[in-house]
Every structure is written in structure tokens, then in C-alpha cells.
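Working notes, structure below.
Here the complex is missing a single protein chain, while all its other protein chains stay put.
After this line comes subunit A, so read on.
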Amino acid sequence: MAPYDEWNRVDDEEDDELQDTSFFESKKDVILFAIDCSISMLELHEDPKYEDVKTCHLFTALEAAMEISKRKVIVGPNDAVGIMLFNTTRKNDSGGQGADIKQNNFVYQPITTIDAPKVSELMKLLDDAREDPSSLRTTFPPLVGHRVPMGDVFTSCNWIMRDGAPKTASKRVFLITDVDDPNAGPGKERLMTSARTTLIDLTQAGIMVEPFFISTEDKPFDQTKFYSSVLLPNNVNDDEGDPSVLLESISITRIDDLLAQMKFREVPKRALFSIPLELASEFVIGVKGYGLVTEQKKGTYRYFVDVGHKMELAGSRTTYVDNIEEDEAMNDSIVYGMALGETLGAEEADDERDMSGTTRAVSAFSRVFFTQDEQKSFRTLGLEPRIKLLGFKDKTELSFEDNVKHSYFIYPDEMARILIRSYNLGLHVTNRLSQAYSGSKRTFSALIKSMAKKEKIGIALALMRRNSAPVFCALVPQEEKAEEGGWNEPAGIHIIPLPFADDIRAAPVQEGLRASDDLRDSALKWIDKLTVKNGSYPPDSYPNPALAYHNEQLEASAFRTDFNPEDFEDVTLPNTAAMHKRAGSLMKEWLSALRQDETANIVDLPDRGKKRKAVNSAQTEGEVRSFYEQGTLAKEFCRGHSLAVSGKKADLLDRVQEYLAAN
């Protein structure tokens, strides 16, 4: 984990990766949970998880809101949430965010940065409701007889967002309801129109609505009754002008799926770049790029200062100072050059010996340093951001080892706002050239199909962002595929950055002893037993244990509860018990075959010349232990077990002892 200082560096030219993330994390995400409080939401039913416990949809919805808050706060400590309930008769307190919203809409928690006390409050509410399932009904008395017009709900959401969310944030409303026809009865047409209109207003204010419709066997949710005419296509599936209608995935058939569905939408969809994809000269379409796999790191620590009654976050600022006067250099006076190298005192015949290495004397009228713009152009080679196709190759040409970093995912964009900028510094004028490429989708779609059909990948040169460096990459098509669990593998192209010659390391080991076919077959047996036949690497099964360990401590500390390391379960650990049960005997057979293998017992390694006793560390620990007890082999043991071999014999023995004690 990088300390904060490093994090906050202003260096703009060196680490584009750094900027990738800082660019996003500086952005707040705001979620307003708008939860229906109708009688149906409060209707008690058996808890599916616990026996003899009653629960209701509202409870589940609030619980999901709490869980999402807890998850979000860890990823984005500046993110904000709020909770609004509708169809309740509870009155808003005067003065707050909800003071003047529409009737029968109640602001339970106004939009604020997620905060431990707020989450605790919600937890307490939920705890009380566990004790007494009817308490939610008393806390939020449902509106009986009629329902709030959905238009009012959207308007209220708009106002709450307006009052509570920073302008630059990404803003979303999670709408949770089980009522498929909220405004039935006379005037429905009018109310539908008004709902649609107010929803449009929301969208225009930059607020997305993500609906979660609860559907049960007894009470199926029929979207055509009301919502399909109200929701905008892009509300449902947030993509540009998306012509498809409501997707199944937002209709939650089991209330337990609510949280899972919310987790999918936990992070707002953000594009990393929006650039042209040049298939050939003058054959260009627009694409947006996303990072679908990005390492989620622990939060970085910050510096705080005690200002008496509370702790305040300390801001930081990085400046550059010269070596001689220790004065701050103004940004516009900074120029770029090569490190001057270190001074070797004695041999240095230079007069300004004390200064060489840190200063360079330049005649007044000449120039030896580069400007920032020049320096940047050396990285980009003067290219503009774009992905330029170079041609196609067989799919098999992309080898396993041609990898250096995570991939990106591109998806066509009919209206990429691709801006080409040039500065006119003196006049503070920015010239922009914005380009739209209509027809991008059909072209992209055809491209994916052709590549997939012919089993090809693309090779391209890409400059993904203005301050990054060009890379060669493989374009791997992905055709769309529906998977279980409501998650569709979307159509698109994965961009896999390829290593440069500079990134490729030579193999340091050129030869080794090989196994016989018999030994191979023996290994095959236990490998077969431990193979998941239709499996693959399952990311979903492996939550990052170190991150969870950190976050649980953070959470415990925030809620002033205890963190018990004993309770922590690391699910990434291999299930060795099952492995031994399935394949233990086969592994044992393989081990004994290995022990009897002729090649394995060679003691004279061909290229060493010197005879030495081979450490057969594939042997069982028990045998080595006996060697150890004989007082020999300390050094070999250390070497064989990847322990340091430096030091005196006593040190070695200590190390061996430590190792054996620990294992």
C-alpha cells in the first residue's frame, strides 16, 4: 500500500496508471434509495433464512441499503447515500432535505457522506425490526387507500438530490418497489404522463434511476401495466439510445436477490476513455473503453490533525524546490532534463565540483532543457488518442505469456465525444474538434462477428489517453452470451496490451530433468481427480482476503466494535481436506513413484561437475527431520526450503529450527 504522500504526487508524466485511478476516485458517487412503503411492502412473511422469524420486503430493502452503504464506504470514502420512503404517512422534519418534498414521501436519511453513526442508526432500526417485526409499520405508517403519484416520487428524488448531492457526483436513484401498478384508477393516463415527464427531468439533471422490482409467486410484477411506458430505455439499461426494452434482470423474482442485484450496480458504470477506433484510413468508428478488471486496492491512509473537538483531514500540497536556495519553483518555470549523474569526488576535476550532479550551467541564450509539452510528446510520439487497427492474426497467436497488465473493454459509441484539443496559451482559448461517428454500432457488431467466425484477433496500436504512451495490443472479440444469474456477457472487444521487447525477460533456466511417461501418468491420476470438468478460474469465488481483513478492521474500528481475527475466514485457502479425500491416495502413489524414479535420484548433476548429495526435498518432512536430528544438512535444508543460506552454522541451525517449529 502506497503511503499517502506517494499517492498524492503531482507528477503528471510518469505514472499514467496512477492517474487512471485517481481520476475516478476523486469522483463521488451518490445513491438515493427510494423505497416503497406500501402495505404490500410491509406484509410479513417467513424469513427464508431464519426459522420463526418474520420479515417483510421493506426490511430486506433497508437491509440491502445498509449493506450497500457499508460496502460503498470502503471503496469510496467520499460517496454519499440517502434513503427516502414513499407511500408513508410519516411527516418530514422541517428544515431538512425533505422539508418541502411532496406529500407522503419521507426522507429517512438525507443524502450525506456515508458515516458510521448513520449506518449504526439504520442497523438499530433493523435490529428493532428483528425483535418486533411490526415496528417498521409503526415507524413508517403506510399510506392507505391510495398511492403517491410516481411523478411525485421522482420529483421528490430530484429535489433531495438537488439539495444533497454535489454537482460533480454521479447520481443514481435505486427505486425499490413491489407494486406494479402504483397509480391505477381514474387519471392513470395523466399520472403516467407526469411520471414519465418527471423522470425525464431527473435524467436531465444527470440522475439515473435504477429500478429493482420485487416479484413474487403470489404477486408477480407486470411491468407492462405501468412501468414499461414510464421508464426510459436508458434508465433501464444505461446505454445510449438503447433500443431494447426492460431487461429481465432488474425484476427480482426472489427477494433474496435484491442485495446481489444491487451489488452488480454498486459501482456506477464509468468509461475510462472515449476514442476513435480506426479500422483503416477514413474508416473510423467511435468506441468507449472500460476497465472490467481492475485491482481493487486497500484504501490509502490519510493524515489527520486534531483541531480540539474533532479530527480534521489534512490537505497536502506538493511543491518542487531547488537544491541551492530551497525555493519553490513556479510550475510554468519548470523544464525537463536528464538526471545529471552523481559526482565521484576524487576523480572529479571540475571547478564547480560541489554543484555538479545537481546543477547545470547553461549559457544565457541557449536551451538544453525540454518543455513539458515536448516532454509529453516524447511519450506519445505525437499521436492523438485512438486505437488504430494494424491487421488480424489467428486467435492462437495470442499466447499466455504475452501479458503485462489488465485488459480494457471497448463498446461502440454512436456519439463519442471525441475532442481534439489545442491550446492557444496566450488567449486562453481552447480549440476543440468534436467528432461523432454514426454507424459505429453496426460496424462494430459486424467486426466482432467476422473476427469470431474466422477465429481471428486484431493487432492494434493504441493511445488510450492523451498522457499515456502508445501500446500495441490484441483485440479479442467477445460475442454476447447469456449466463445464469441474470448476468449477460456483453458483446464487445477486449483490448489486451501486449508486452514490448523491453518488457520480455529471457528464461534463466535452459534445461532440466524430465519426467518419464509413467510418472506423468501417475500425476495425471490425481490431477484428474482435482479437475473441475467444466470449470474455469472463478473470480466470484475468491473475494480478496487481505482486503476483507483490512476492511473488517476498519469497519470494526468505525463502529467501535471488536475485530476478532479468529472469526475471519479466508476462502481463498485451498480446501485441502477435500483434496486429500478425493485424491490423497493417488498423490501418495505419485510421491512414492517419484521416490523410486531413477532420474529423480541422480546425484551428479550434469552441468555442475561437482558431486554433491542432492536434497530430495520432495521427500516427506519426516525424513528430513531425521536428517536434521543427525545434525547434518543444515545448509542444504535451508537452500532446499528457500531459506537464507548466509551466516554461521549456528544461524543456519536457528533458521532450520524456526522453520520446523513453524511447520
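Here is the rule we use: a residue touches a chain if its C-beta (ideal position, glycine included) is under 8 Å from a C-beta of that chain, and two chains touch if they have at least 3 such contacts; residues count from 1.
The rule we apply is simple: contacts and distances are computed from a predicted model.
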{"item": "Undisplayed chain, where the name is taken from the UniProt record, one of \"ER membrane protein complex subunit 6\", \"Decaprenyl-diphosphate synthase subunit 1\", \"ATP-dependent DNA helicase II subunit 2\" or \"Probable electron transfer flavoprotein subunit beta\"", "value": "\"ATP-dependent DNA helicase II subunit 2\""}
{"item": "Residue among A:M84, A:I114, A:V148 or A:I387 that touches the chain left out of view", "value": "A:I114"}
{"item": "Touch criterion as defined above, residue of A:E67, A:D163 or A:D222 at the omitted chain", "value": "A:D163"}
